[in-house]
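For this depiction, one protein chain was excluded, whereas all remaining protein chains were kept in their positions.
Let's look at chain A:
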Amino acid sequence: MSDTIAPSARRRKHGGTAKPPKAPKAASLWSDAWHDLRHRPLFIGSAVLIAAILVIAAFPGLFTSVDPLNAASCDLAKARQPMSGAHFFGTDNLGCDVYARTLYGARNSIVVGLSTTIVTAVVGGLVGLVAGFKGGAVDTLFSRITEIFFAIPSILGALLILAVFRTGNVWTVTLALAVLAWPMTFRIMRAAVITAKSQDYVVAARALGASAPRIMFRHILPNAVAPVIVVSTINLGTFIAAEAGLSFLGVGLRSPDISWGLMISDARERFLEAPAPLLFPALFLSLTVLAFIMLGDAVRDALDPKLR
């Protein structure tokens, strides 16, 4: 995540200097934010944690020789063993290695979190951009539609949508979460666009004869995207938690897929006598969510000092 901020900040800086009146201020927001971020312990801590999680998610095989996707790696005779040199986190009810399963579970969490964030940011952001810019009937229509989505409790709504699919995998979970989450991005983008729309540089661009798409994407979008980035980063953590919750309820990922929520659900029956198979995925889940929420906090403080 830390790398994605830097290049975009620089790109915006160059794009921004070409604009007449407000440009220097808009450009300095991004470079200021990056400069500010690099010196925040909160940002450095979360970036290190996220980097570690991403490495585990991408190459879990680097850290364990056990392949939990292979059913032969489990030995029912060795169920619920305590922590040992052979099994760092012990074994679960089916005799599978909890350490290996926890590491392999990272990928699905990250994939659901990232893809849901991207879908909601792109869909909510684009619809919000168009609705805020066009105003009138388009705006009214989409605003009413989002009101309906806001009134539906999200975890129950996701549960319903997933029940329609019957199969649960990372893509159906992504879809279910994104359907219910895009209205939030929509509202934030729309509000930011409406504020940006009346600025002098937009009036100037219009006076110079810029087309509507050009005004939207070159002038308004770079100046309205900051709050969306902040909310998306924080939401990434909550999407990961939501995936675990849905998998725990039995409508998210299903076995043989590995998911922290599913591991918690499986370990639940014997939890009081053998807590390790539940506590370790729970710890990794909490750390991952913490990392993204910390990052979101740091990015928000850097981008909008007023919100602190």
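Worth pointing out:
One rule holds in what follows: contacts are C-beta pairs under 8 Å (C-beta built on N, C-alpha and C of every residue); 3 or more make two chains touch, one makes a residue touch a chain; residues count from 1.
To be clear about the criterion, contacts and distances are computed from a predicted model.
Chosen from "Cytochrome ubiquinol oxidase subunit I", "ABC transporter permease", "NADH-quinone oxidoreductase subunit H" or "Phosphoribosylformylglycinamidine synthase subunit PurQ", the protein name that UniProt gives for the omitted chain reads "ABC transporter permease". In the complete assembly, the contact with the undisplayed chain comes from A:Asp297, out of A:Asp92, A:Asp139, A:Asp266 or A:Asp297. The omitted chain makes contact with just one of the residues A:Leu129, A:Met184 or A:Ala244: A:Ala244. Within the full complex, the residue among A:Ala79, A:Leu94, A:Val111 or A:Ile155 touching the omitted chain is A:Ile155. Seen across the whole complex, the unshown chain contacts chain A at 144-145, 147-148, 150-157, 159-161, 163-164, 166, 237, 241, 244-245, 248-249, 261, 264, 268, 271-272, 275, 278-279, 282-283, 285-286, 289-290, 293-294, 297, 308.
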